[in-house]
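Heads up, one of the protein chains got dropped from this complex, but the rest are sitting where they should.
Entry: chain A
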Amino acid sequence: MEQLDTPHVASELTPWDRVQRARHPQRPHTLDYVFALCEDFVELHGDRRFGDDAAIVGGMASFNGRTVMVLGHQKGSDTRENMRRNFGMPLPEGYRKAQRLMRHAEKFGIPVLCFVDTPGANPNKESEERGQGNAIAEGIQVMTTLRTPIIATVIGEGGSGGALAISVGDRILMQENSIYSVASPEAAASILWRDSARAPDASRALKLTAQDLLELEIIDEIITEPAGGAHLDAQAAINAAGERIAVHLEQVCALDLDTLLHERYAKYRSIGRFEEQQNVLLRV
């Protein structure tokens, strides 16, 4: 990881370099953004069903003169905090807390800002017993029709369904060195290359960088990071993200809710690459 501390010319970075930067322990995490960008943060806890998951944090705050609901995966910056926060890998109750806070935001007409930073949903025994699949599915479902603006920003790792469960929104922004992937490069390498050590190859094939995903029209914008990566100048990275989030937030808040929901529908409905052949259905 040492070579990453020396600034690279951006174009020299391989996707695997981006993966390392996205995972860098000194990279700012959700609460760093909340405390630096917002005032009067009031954290809200618990899913009202089972418990409170420290891998997802959320609450009301004031951002850019507006009350917003902030939500995000929370990684730790040291081992102890990472143990407490499950390395940012939520349990079902974490996703259910997020859904509760989103419903809360809808009820009071507050826009939602999501910060995405997870290796994935927690794959353990308890998660399965408490319905991890259902918890993620409900998160996606709530966000598809939530009648308040949602802006999701990937600030580190966007790990598969565990990331998607809090990132369906009106805008998807990614930091320059963040990643968003259908599977972790290690998992994809162990399945498709039959060798998890081939993760660098998998990270190239999966098209998981912000640059790839802008090109594929999945995300709306790349937020520039300070030279060398967000971990080298957290304050600059946070400020750059704050500026861009503010711009997008004003845009989506200016729309009436029906238009917003219509555009959100069209945005997701149009994702997919396929060939549509004509006349195939002519068989009688």
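As a convention for this text, contacts are C-beta pairs under 8 Å (C-beta built on N, C-alpha and C of every residue); 3 or more make two chains touch, one makes a residue touch a chain; residues count from 1.
Heads up, the rule we're going with is that contacts and distances are computed from a predicted model.
K.L.:
As a check of understanding, state which of "ABC transporter permease", "Molybdopterin-dependent oxidoreductase", "Acetyl-coenzyme A carboxylase carboxyl transferase subunit beta" or "Monovalent cation/H+ antiporter subunit D" is the UniProt name of the chain not shown.
P.N.:
Checked against "ABC transporter permease", "Molybdopterin-dependent oxidoreductase", "Acetyl-coenzyme A carboxylase carboxyl transferase subunit beta" or "Monovalent cation/H+ antiporter subunit D": the hidden chain maps to "Acetyl-coenzyme A carboxylase carboxyl transferase subunit beta".
K.L.:
Can you tell me which of A:L113, A:I136, A:A199 or A:L249 touches the chain that was removed from the display?
P.N.:
A:I136
K.L.:
Suppose we count only contacts with the excluded chain; which residues of chain A make the list?
P.N.:
The missing chain touches chain A at positions 121, 123-125, 127-134, 136-138, 140-141, 143-145, 160-161, 164-165, 168, 180-183, 187-188, 191-193, 205-208, 212-213, 216-218, 264-266, 268-281.
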